[in-house]
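With one protein chain withheld, the remaining protein chains of the complex are depicted in position.
When the chains are written out, they are named A and B in that same order, and each has its own residue count from 1.
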Amino acid sequence: MEDKLNINNINTLYDFAQKIYPICRSITGNGVRLTLKIIQEILPELKIHEVKTGTKCFDWEIPKEWNITNAYVKDPSGKKIIDFKENNLHIVGYSIPVNEKIPLSELQKYLHSLKEMPHAIPYLTSYYNQTWGFCLKHCERKKLLDGDYEVVIDSSLKDGSLTYGELIIPGKSQKEIFLSTYICHPSMGNNETSGPCVTTYLAKWLSSRDNYYTYRIIFVPETIGAVAYLSKNLKTMQKNTYAGFQITCVGDDNSYTLVTSRKANTVADKSAKHILDNYVDDYKLYDFSYRGSDERQYSCPRVDLPICSIMRTKYGDYKEYHTSLDDINFISANGLNGAYNIYKNVLIALEENKIYIATNFCEPQLGKRNLRDNLGSQKSFDLKYKIISDVLAYADGKNDLIDIANLSKVSIINILETVKTLLSHKLLKEYKPSLYSKIKRLVFR
Amino acid sequence: MEDKLNINNINTLYDFAQKIYPICRSITGNGVRLTLKIIQEILPELKIHEVKTGTKCFDWEIPKEWNITNAYVKDPSGKKIIDFKENNLHIVGYSIPVNEKIPLSELQKYLHSLKEMPHAIPYLTSYYNQTWGFCLKHCERKKLLDGDYEVVIDSSLKDGSLTYGELIIPGKSQKEIFLSTYICHPSMGNNETSGPCVTTYLAKWLSSRDNYYTYRIIFVPETIGAVAYLSKNLKTMQKNTYAGFQITCVGDDNSYTLVTSRKANTVADKSAKHILDNYVDDYKLYDFSYRGSDERQYSCPRVDLPICSIMRTKYGDYKEYHTSLDDINFISANGLNGAYNIYKNVLIALEENKIYIATNFCEPQLGKRNLRDNLGSQKSFDLKYKIISDVLAYADGKNDLIDIANLSKVSIINILETVKTLLSHKLLKEYKPSLYSKIKRLVFR
Partner (left out) sequence: MEDKLNINNINTLYDFAQKIYPICRSITGNGVRLTLKIIQEILPELKIHEVKTGTKCFDWEIPKEWNITNAYVKDPSGKKIIDFKENNLHIVGYSIPVNEKIPLSELQKYLHSLKEMPHAIPYLTSYYNQTWGFCLKHCERKKLLDGDYEVVIDSSLKDGSLTYGELIIPGKSQKEIFLSTYICHPSMGNNETSGPCVTTYLAKWLSSRDNYYTYRIIFVPETIGAVAYLSKNLKTMQKNTYAGFQITCVGDDNSYTLVTSRKANTVADKSAKHILDNYVDDYKLYDFSYRGSDERQYSCPRVDLPICSIMRTKYGDYKEYHTSLDDINFISANGLNGAYNIYKNVLIALEENKIYIATNFCEPQLGKRNLRDNLGSQKSFDLKYKIISDVLAYADGKNDLIDIANLSKVSIINILETVKTLLSHKLLKEYKPSLYSKIKRLVFR
């Protein structure tokens, strides 16, 4: 990585991850609210919104609010063999209240485990079909003996609301960059404690600087939250969104992944590819048919926002995915910081990606401006001079700065200093059509 | 092959091939007429046309009609060493009548054999230069002893006509799909008993169903027949032809081949590639510079019809080509049926290749329509759900159904059922610009 944009303390992100990891989140309920409160400690301007049960959102309807305080199963000897308090993945999300004694054969219908991963508790939900269930390790399940089991689920499913967080950071332009992450998963690491962590600290960094673009940053429950948010904000977002990113699975320390937008041709894709190409040894490039998170909503045909998603290891691409093995140890400070820095560079690239035009006919004489060594014809390679020369050679009023960096085979981050220098020497100007015709007229008169 | 569209009996096509294989065909004459009569038994609506000798067809003129009943060469001992009745390839096509006794040295000028393939009788013709000749195995030729040989060719070359067959199957639309094959080759298997066989049964299948497109299906002598047909029908065909296929070399059991249209960008190419990509492990893709059959006429610059050609092993790509070794055993029931099924799928793809648009903003809630398992977050892969999701994600009023299938990495054949389901749930509509603006207006009001 050529450029280090590290946050103050190497553990800042991971410490924050540890703080929100234990909370039992779902698409509604107090777990979401508590998570957003903790995020508000870092982002005081974050607004928390509630959308009432029953509200229509396009084809969907906000479901009842679900909360849970306790749940367990006791075996015939009275021993707790499954305990929600030990791991909140033990309960199928949105399980209805239960308090009964049933034989093993009946209980089995409500148990879920993974034969092929006997030491993992799977993660399951049943938001839109009222039922209940417990998830457990397959190795434990195999030990269960016949007899009557006590089943207790101390949950509630009632009219209430869906909760989400929203932060708008105004910039010079009304054009928006959109960041979205989700806060509906219980205790898992990569998918999904990492997304809210990285997004929180990106928002903090963005709040601390003068931005050209306005930033719209949301923390929503996946799917229903994204749908609800769009149903309220679609017109504005369709009008203003310049680029956007779905931030998920950004915590582990393995290779990077890019899932492109539907047509893979937005400036979001362009910037993401450019930064990954320059800062990452290798990454997996997936087209939109591999999508799986809220870009499903943001980029669907009639919404059509320019969204892509940079991840570390993608949901579904690792065996620990959606199980208790994707825990807080599956992610790391390095993993979170790496993703944070990549997104930071991607946003800097977007902020700085203007179109310039060289003011001179032919190359200017760099030597007289001390921009080039005066001893000519040397055999050694001079990267600084090459960048100056390439910026001037490609600044034709059509290439943007990412194009120029791509053509010069360097990162845009590495040419920003050169652009400033050339602007100060008036060898480069920001391109505006009217300016160009003026230059042309002056020269040829 | 995912989808089996087999004809009733596995031997139907091969039995038919055996029926027409023995006939001595040329570009004119009774062999063509007899072949078309046999095809008429399967396709009673087939119209047989005659074009008189001397008729001008663009740069060409219909030649005299050629017929032959017998031909042989007897060696000095009176033994028949070459006999047309044993194999009609022995005679150079369009040989003029001969009845004379000549020494071996003179005879040699009229003999043709292949040194490099001593056991094959080559196939030769001399349509536009009046001469005569015999073809034989090189191993037999080498045995010929000095002496006088009796040469008899009982043929006639007289004013008459060129014969071709034509079948128009009207569809809902005036737009036409064009199928062309040729019926001018004597007894060879892949090139060319296979083309008329597969085309006959495709026509039979098309006649039995309600088609969107009108089908124009012709059985013509190669080159002069295609030129003659075009000279009569060019204006209509240029106006109406949506896609077309030259059907030849579709009988052997080896790999498939696609020769693209001139610019390789027609819907015929698109459909052919899509089906081959999905149903064939591997195939040879040739550009138009490898053309060799009647697409030479159909796709020449000033005719410019959107024609490509799917083959099994291409003319010229197998050593048996244009010799007696490309016989009825060179082709097989499997070979013919495979090509038949590929073409059938290509035509289904064209028939079904409409443009749709998803009606909803965001993904619709599939669970409430029983289109998705209600237990969320499962790790197992659900192809049916993936296809539903992809169709909705890519149905943007621009992608056609083949595009969507390509993006989803499945065959269009595999998504037709899903499209029907989504249409019945009104989650998808056929795209018409007027409809689209109506939907838009309703939603945003």
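Assume a residue touches a chain if its C-beta (ideal position, glycine included) is under 8 Å from a C-beta of that chain, and two chains touch if they have at least 3 such contacts.
Computed from a predicted structure; not experimentally measured.
From the options B:Glu45, B:Asp159 or B:Asp287, the residue with contact to the chain not on display is B:Asp287. The chain not shown here is touched by just one of B:Leu234, B:Ala333, B:Ile355 or B:Leu423, and that residue is B:Leu234. Only one of B:Ile38, B:Ile168 or B:Val303 touches the absent chain when the whole complex is considered: B:Val303.
Within the complete assembly, B:Tyr127 is the residue of B:Tyr21, B:Tyr127, B:Trp205 or B:Tyr385 that touches the hidden chain.
Along subunit B, the points of touch with the absent chain fall at residues 58-60, 92-93, 114, 122-129, 223, 226-227, 230-231, 234-235, 262, 287-289, 291, 296-297, 299-304, 316, 321-323. Those residues of subunit A that touch the chain absent from the view are 357-358, 360-365, 367-368, 374-379, 389-390, 392-397, 407-409, 444.
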